[in-house]
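Apart from one protein chain that is not included, each protein chain of the complex appears where it belongs.
Entry: chain A
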C-alpha cells in the first residue's frame, strides 16, 4: 500500500497524485493510440462509439453526478449538435467552425432548459427534461425546411483542413479520442476549481451552498449549459460516425442509455462515464450474440440430457422466438439498472475500487468500508 506524503499545496491540486497514475494512464493512452493498427475494423467502430458515449457520459456526470440535476433529455442535446453540424455542412462551413457552433448552440439551448428547471427537483426535473426531449424530437420531424423531417439528413464525409476523414478511418477515431481526452481534462480542471466545488455543494445541500455565497440558480444554469455544450460536440461526432441522421435515432431510449452509462459506470467519478460507455456499447453485440447462439446452445444442452431431436428442435424454436421478442432489449436494460441500483450503487468504478482496496489491504478488507452512512437526517424544511 502506498502512503502519500504531501509537502506542498500543489499535491492537493495536481491531476496525478503520484507517479503510478502517470504510468497507468500513459500505458492506457499508448494502447489507445496503437489500437487502430491492432484491432479489427468492427472493434474500431465500436471503440469510436465508446468515445462518443463516454463524452456524453462525462457531460451527464457534470449535470447529474456532480450538480445533482437529473436529466433524461440528453438525446435531444445530442440531436441538436448533430443537426447543427448537418445543416451547416450544407453551406460548406468548415468542420472546426460548425463543430464549435454546434457546441455553442447546444450550450445556449441547455441554459434555456436550465432556467425553467431551476424550480424543479428530483422526479419533476426528470419529467421536464423528458418533455424537452419529446419537443425536440417533434420539431426535428416537423421542421422539414431545415431538418428534412422523417426523411433524415445525409452527413457528408468529414473534411479536416482540406483532408477527407472517412468515418471508419483511424484519423476519425483519433479525433473522437482527442475530444474525449480534452473533455475529461477540462472537466477535471473544472472540478478542482471554485465552479466544480459549487456544483458539488449544490448537489449535497442547496441551503448551505447558498449561505456560503453560491448563486445556486446561476450555477445550475451553468451546469446545464456546460453539459449540453459537451453533448453537442459529441453530437457532431455522432452525426459523422453514422453519416445519416433522422429523428427516430434520438428517442427517449437513447437518453435512457446515457443514464445507464453513468448509473452503471458510477456517478461519483469520471471513470464511471468511460466504464459505462464501454458497457453500453459492448452489451449490444453481446446480446445479439446471445440471441443468435443461445437457442442452439440450449437445444444442445437439452439434447445431451437425452431429449429427442424433435424436442430439442422444439426448444430451440421456442427460445429463438423468445429471444426475438420485441422490447426484450429494453427489459434487459431495465433489469440491469435495477440490479445495479440495488447491489452496486457505486457502479463499475465503485466495484473496481473495492477490488483494488481488497488487494491493497489484504487480508484486512472489511465489507463495511464502502457502506454508505446516512445517520443524521438533514433538515428538509429549509430547501
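Things worth noting here:
Just so it is clear, a contact is a pair of C-beta atoms (placed from the backbone, for glycine too) under 8 Å apart; a residue touches a chain by one contact, two chains touch by 3 or more; residues count from 1.
Convention: contacts and distances are computed from a predicted model.
Of the candidates "Glutamyl-tRNA(Gln) amidotransferase subunit A", "Cytochrome c-type biogenesis protein CcmF", "ABC transporter" or "Nuclear transport factor 2 family protein", the chain left out of this view carries the UniProt protein name "ABC transporter". Residue in contact with the omitted chain (choice from A:33, A:178 or A:212): A:212.
Contact with the chain not shown here comes from a single listed residue; of A:26, A:166 or A:194, that residue is A:194. Of the residues in chain A, those that touch the hidden partner chain are 9-10, 12-13, 186, 189-190, 192-198, 200-201, 203-205, 207-216, 222, 226, 268, 372-374, 376-379, 382.
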